[in-house]
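I have placed the structure first, in the form of structure tokens, so that the comments after it can refer back to it.
Just one protein chain is left out here, and the rest sit where they should.
And then chain A:
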């Protein structure tokens, strides 16, 4: 449904007299299958939004090719626009308009008649449980309601693919869960959904497949389960005072681990067996022990092994 090869974009910004070129996206290859929820996971500034905006025809790539829903991005952006929906991160509704007015206008911008536009607006309002507030001004909506209007606007023309840029950022936990259900419903209706997120749990729970992006590049791709399986075994996290990290690193020679400001993470075959050995080794080296946690590898651990940084910290 979406196929890209070597997508690139850099921006030139001026700081005083100096020109600075930032390579926001450096060669992205993607294959998104029809009818899946595909996620772009990465920290802020990784290039997720830039990639999405290129695919949504809002910015022209410097290099690379992309085919979206059968239309070529470079040679026929107009056709791409007809086939996709795009929901920006910052919202898209006007304070003084009502949801219904916005939806009808949006539908009509895609060329449908007034009657059809009214019917579609009615249908998505019902689908997104917005009927009760449909004729109130957007400024009176809650954050979650407004976000649902944004998404409704993005799919009013029944696109094959919809891009959602950070659809749940800024929502409270309840609205987030609600939004996940809405996104799954879009998939059930046959749409291909492409989301960006910097939430690990969102990528894990919602997405069929993900690509992890960092610093303008994709560092790993696959289903969340496969990616986690790549890191075999368990993760043992030992909390330590910062001053003891160096000593701990020395004592743990032979283990596979990463060190952080206040903890060490070890990747082991079997956590239950490894913990006593680890504690003994640290104790022998006179390292003062804090907390010990055992967990299954998370997407954060995947990110960590690929980039050397934790997504939580970046």
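Simple rule for what comes next: a residue touches a chain if its C-beta (ideal position, glycine included) is under 8 Å from a C-beta of that chain, and two chains touch if they have at least 3 such contacts; residues count from 1.
Here is the rule we use: contacts and distances are computed from a predicted model.
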Omitted chain, identified by the protein name its UniProt record gives, among "Alkanesulfonate monooxygenase", "Response regulator", "Phenylacetate-CoA oxygenase subunit PaaJ" or "Transport permease protein": "Transport permease protein"
Contact partner of the left-out chain, one of A:35, A:91 or A:144: A:91
Among A:8, A:81, A:100 or A:178, residue touching the chain not depicted: A:81
Absent-chain contact - pick from A:109, A:177 or A:242: A:109
Hidden partner interface residues of chain A, rising order: 11, 56-60, 78, 81-82, 84-86, 88, 90-97, 101, 105-106, 108-111, 153, 157
